[in-house]
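For this depiction, one protein chain was excluded, whereas all remaining protein chains were kept in their positions.
Up next, chain A:
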Amino acid sequence: MIIRVFLIASIGAASWWLLQGRATGHRLAVTRVGALLVAAAAVVAVLVPSLVTDVANLVGVREGPNLLLYVLIVVFAFTSIVQAARLRDLDSRIARLTRAQALLEVEMGAKAESSVDG
């Protein structure tokens, strides 16, 4: 039961996070702290494997690995969407940059020509 509340709440939190607009320093910092916490949890899980099962039982999941799977799915979906949004942003930056370069080249060419004429 608890796992359902947890999973649905985390999906909700992830969606809310995504709708917060463009990445800011604040968001980046929170993401990094989150990543550190996950890393710390991973170390603990390696040292004390039984702890994962204990936590799983606590939230109403029978096996520890099942809990890991559920959490991973949520994290993976969230990360994929964030990366897709970043990629799109990057794409549009490259397009603007390339366009600016193309227009600049023509301007330079026109200037060079007029200086030759003059």
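As a convention for this text, a contact is a pair of C-beta atoms (placed from the backbone, for glycine too) under 8 Å apart; a residue touches a chain by one contact, two chains touch by 3 or more; residues count from 1.
The working rule: contacts and distances are computed from a predicted model.
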Name the omitted chain as UniProt records it, choosing among "Glycosyltransferase family 2 protein", "Aldehyde dehydrogenase family protein", "Polysulfide reductase" or "Sulfate adenylyltransferase subunit 2".
"Glycosyltransferase family 2 protein"
Out of A:N57, A:S80 or A:Q101, which is the one that touches the chain we can't see?
A:Q101
In the full complex, which of A:R4, A:R88 or A:K111 touches the chain missing from this view?
A:R88
To test your reading of the contact rule: which positions on chain A touch the chain that is missing from view?
18-19, 81, 84-85, 88, 91-92, 94-95, 98-99, 101-103, 105-107
